[in-house]
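Complex shown without one protein chain; remaining protein chains in place.
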């Protein structure tokens, strides 16, 4: 029989990470994300892993990349102001193609804002927070159970595509407890990065095979794969190089892989979109309220559906385009001043009405808000 | 007679800042932005101002905000990796409504990338680099002369709207010298932030009048206006507060003012758009090549025009929408993998073809590239 | 004037937990401010995030409360742009020497005329009890569930190594000593560091079998020794003790003064 | 084996300017590596941005070159996750004690078994000659056009204050001394700091009337004094001198060892 | 509307009284009994001085309301929390008060109000007011009988240190009995 | 196409020879003479060892080409830079070489090639090879006569320390004269 | 003429932490059943001010009264 237990969102993240095989966690405390590392601090020693609280978020990000270079699966949790500080090293990880998982349990910003206050303010930053073009895989679960599964996915994608993956969470879900059953994850697939399959003499760490994904040997692997990892544009050997060819190759490789495999990365949920005139677009905790709104509105005879991106970056534009093809209106409900709505507008054709619902006072958007917005817009 | 001189882009920025009345500069060296502060280090003592090289970019950003709180006009120059690091304190300035000018002379990223390499990779970051919703005024000149004027505008807008302003530049223009004539700036308007006009007893620093703009008295003003400046959500007195009302008010006030006065902030240039079938959308150094392309294509009988945003944030969406209304195609030429094209697509109607031209190998997009792209797309 | 004239009474009571002796540092500061007749108008207090960093918002000065760890960076801008203003920085230990460590050592190096008052409660109070770089080995914290592993900073040694021209340590039990050294710190010209041993019953005490605020103050009483006493003690006896006193008191040219002296003459007008 | 077996000959010549003595530090390191028979496979070199930070990419080890200032943070992850690996960090002075200052003092506090070799050339070479926190007062830099105003760090004092268990300074003129202390630093257990006085003719020399690389090495010869000599000198005589020698050599439990000792028993399997 | 099949509970008091823990334990028990459960709590400074809060939403269907708006059951262990939250309760909602701290009981329908000097009982009979929160759990269940007392006890023991098993068992039982007294009345 | 009304110049040599400064001074002079001018240069490591580069685009119209692609005038002060850049020159482009360092002169149309031992002249006649770059300016202008020698001299003096005025004047003049010699031949 | 001291607690600010109580050399204070601070021995107060100066909430006041 399925065994249910009561887990907190942040706890589910830590447990999911352990399931995925996390071996190293470094971070700096910040509300509302601290529980993730507190639990890992307790549990990692049991599996021979290590936790360290670093002097700041920059160092936390640096330390996990250092450990990942040694072949470990790594994670660092943070929130708004800390996420700001991690951007530079996050870009390094993307550039040097080092897998890692960065958890951002969102709080209300900007700046110190409100540490215990829920908000969805970092959706664009998660993609565009760093200078230059770098790829970003960003996952955004909406329940405690989904946090567990998505954390595993985050590690899998990081290792598969040799790139940082961001797990975005809401304070609301991170700090909430729900009854969950984790039985279905018993046999979940766990992916580990690939080891080079050529001899050390022929090894060029940054020359991928036809899959487009590099195979970086962990440092000090005892097998003679020795090379340079470097955040400047580089040659296939990792040496700094500023020729147009190497610049082009580096930037293309790190970005193209996420573009190329986007269909493998995309995750989304649709509820009753097939015949819907009105589609609610919502992610994270708001999608829970949206679900409830769909239920109530359907019960009242309205053709309403829900589109929920789980992978918000790469943005599931094709699935969304398909889902809204026959709709007349999309309500984009966000706990910010309008972020993903820009992506929806980008996709929307001229005859689709795109309506925003933005609440950013720290309270969660409730089903009533959504219902009311739809009623008003439909007038 | 007009007096022409040969100035470097970064030098024009420093001189423009002095013209605008800069009194304090703090920063951390980084190519290709260092000249801005090197020149200010030399010149500021002459006007009684101060320069200090801080221990890192975070501190540079912190120090200028500290000085601005004391009523000074302030600037910090940086580039990619340093801009990453400034994000947290930049958000603080936006939140606490402290005017300041942040110069980002873009280099090729992500990460360390190429310090001396030109790129337009930070256009989205300039808006979305921080957690939470915060306003951003971002100006993007395309010539040495325009850098001078735009730097003055940046200070004026910062002081007028009590918010940070970002001056984006290209390595290409920052490091380039051009003959310029600065005579026309002799009588340029210089704006200074407003001093409170109520008595200290009735003063609530974060309660704006009907203009929506706060009047923050410089600290230690000798007149009894004493208060708290704070990066948490706050009351009208600056005290930390997490009530929904105060959260809502704070976030709204800091963002609404930029939205409300966007027509005053918007700056753009159009070349021969009136009858154009094809419009090139380009900013910064690329727009120079685009200009040349327009000239050559027009000479060859093609109806081509140019739309160049100077204020890239707030994005001049209405002007752009107007300019492209009758066009059949927009070519968006960027030295990145496609950033502002998302804004163009957001605005574009179904029958407008939006075509990207992206070169990101460190070389500048040349007129030939643009001409060729247009010819191909028009096929 | 009474020491309470330096606070915003309307904002009281303080948000702190019962028995949080960060407040005792405030108490002493108010008395010293009163004694020195600190000019509210011409004094800027800079602080940041954390329980210690939040308290100054309750004081009736010009108060700039900034991002976690960055108070001294902002303060450097404040002081350098207005050398005539008195600048005081209040920080928690995490704020000052974890995330803020770099600004701390650089402000000390520069010998800029700022007084840094660091409330050392051996824990991250505000965020719920994670270890600080000052947490002594063996003590528990949410991120040190098996006891602190890492060695702790000696904040005064660090200040000294970085060049702080005044360095002292005191605690909330030895309240008259605290008063004396705080006054010295605030009247010192140059960068002065005052580390004060405080206590956090909620986050440190609770996890280390000293939930009662009184227990923690008793502990401070028991583990602190004065410099004079310490001199007579063996290394063995000094293990687990914290020495209070004034460790550095020197004169070096102050940053804003050097600036004025070297660059003042360039001023044209 | 020759010391040149530790480099990637194909990548040579070095990118550095003629007479840049950062290369001399490399030269010494290669000889010490050869002498210690450092295992290329099991050694990780971490470095970052700056001229000093770029040189290690030319060495034939596992080389992790990271963001400016952050080498020790990354190195902490490297070492803690693989305590069996030898970790060496090369940094410029800006890299190590300007932007990287916080990681430096925390790595020292933790006493993690890493050797930090800091090339002190008194300037930001890579970025074109801005002052470093080690630039002595009066010297010129692009950002100190009237001469350096701020006081400089004594990097060894800082390391000591932060808790580094081995602290030494040497220079590129006293090449045999450099060799000796580098060997000691690399064989020390715990966090070891080695500051090496080097020279940057292009950015420091040119602006300070010592454009000729030879002049700068002569200067180093002239301003350095050994500890023994320094002991016999007056404060006045020591002004403008730099003392070379080993300042701290102590034993404290090393971080990864404490971890293993305290938490190793929790391991289940 | 359908969402009313969800029951809302709020546990409140001042920091240190352990109301958050008791809400978690109750949520554990509900989970065990097959309900869908969402538990939330106050965080940060809010959770220290002043009013502390643990909340539960539960029901048989999927729960997509993530916030307690009007509690069907309110536990108040302090005057402040009682005053603050009593106005939120649902029309039929009940209020459970610790009359030791709540000297001014709320003026609501008597049928909806259940009061006992919980802290006093804990102090007098268990020797420590630390057990008040568990005692309150027994009291709530005594009144509402929402869960099996056995499951509740198991849930308590899973969340407290072993050396306090006995005291907590006693507290839980004692609370339950206290409720019985009220019902008899 | 129209953009050919823009003239392209490249000054090249090894780091330390001052080619960037000479390109700036030449651009100053062009500015003074009413041209539109764009001057660029190599930066960073690139600018230290190996080849250093200063470039100019000038003309009477607005300049929107920001990059020298095929120089009409190439100055090369080192073998390396000469070898590297000679292939870029425009069909009619001229190459000006320091034959002291460039032992292997490029194999191009003789009419397009102008060589003199510039560094040697500086060393022998001015006592320091530091003046080579200014000497080269005189030489270039002697050959091209693009600007007035007086304006060029003023531009030089505006960018060098006063104590070197005399030497630089002499260098400029000497370079100009050396070019005259070639023309006579 | 002897010196007496009046002990005043600002109840609105006092959090009943007990620090004044614990270290008062004269045992002037005690807790009531609800752990609320009580003045039980005002007459013994020696005016040492330790309570006032250590109070983390600035709510203790010792007033010197000449009798």
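Letters A, B, C, D, E, F and G name the chains as they come in the text, with residue numbers starting at 1 for each one.
Here is the rule we use: a contact is a pair of C-beta atoms (placed from the backbone, for glycine too) under 8 Å apart; a residue touches a chain by one contact, two chains touch by 3 or more.
This is a predicted model, so every value here is computed, not measured.
Checked against the full complex, the candidates D:26, D:57 or D:256 give a single residue touching the omitted chain, namely D:26. Looking at D:172, D:186 or D:258, the residue that reaches the missing chain in the full complex is D:172.
In the full complex, chain D touches the hidden chain at residues 3-4, 7, 12-14, 16-24, 26-28, 30-31, 172-173, 175-176, 179, 201, 212-214, 217-218.
One rule holds in what follows: only the chains that are shown with their structure count from here on.
Centroid to centroid, with C-alpha atoms defining each point, chain A and chain G lie 56 Å apart.
Remark: chain B and chain G have CA centroids separated by 59 Å (rounded to whole angstrom). A straight line joining the Cα centres of chain A and chain B is 29 Å long. Residue positions of chain B touching 2 or more other chains, listed in rising order: 31, 45, 52, 55-56, 58, 81, 88, 92, 111-112, 115-116, 230-232, 242, 363. Multi-chain contact residues, meaning those touching two or more other chains, occur in chain G at positions 15.
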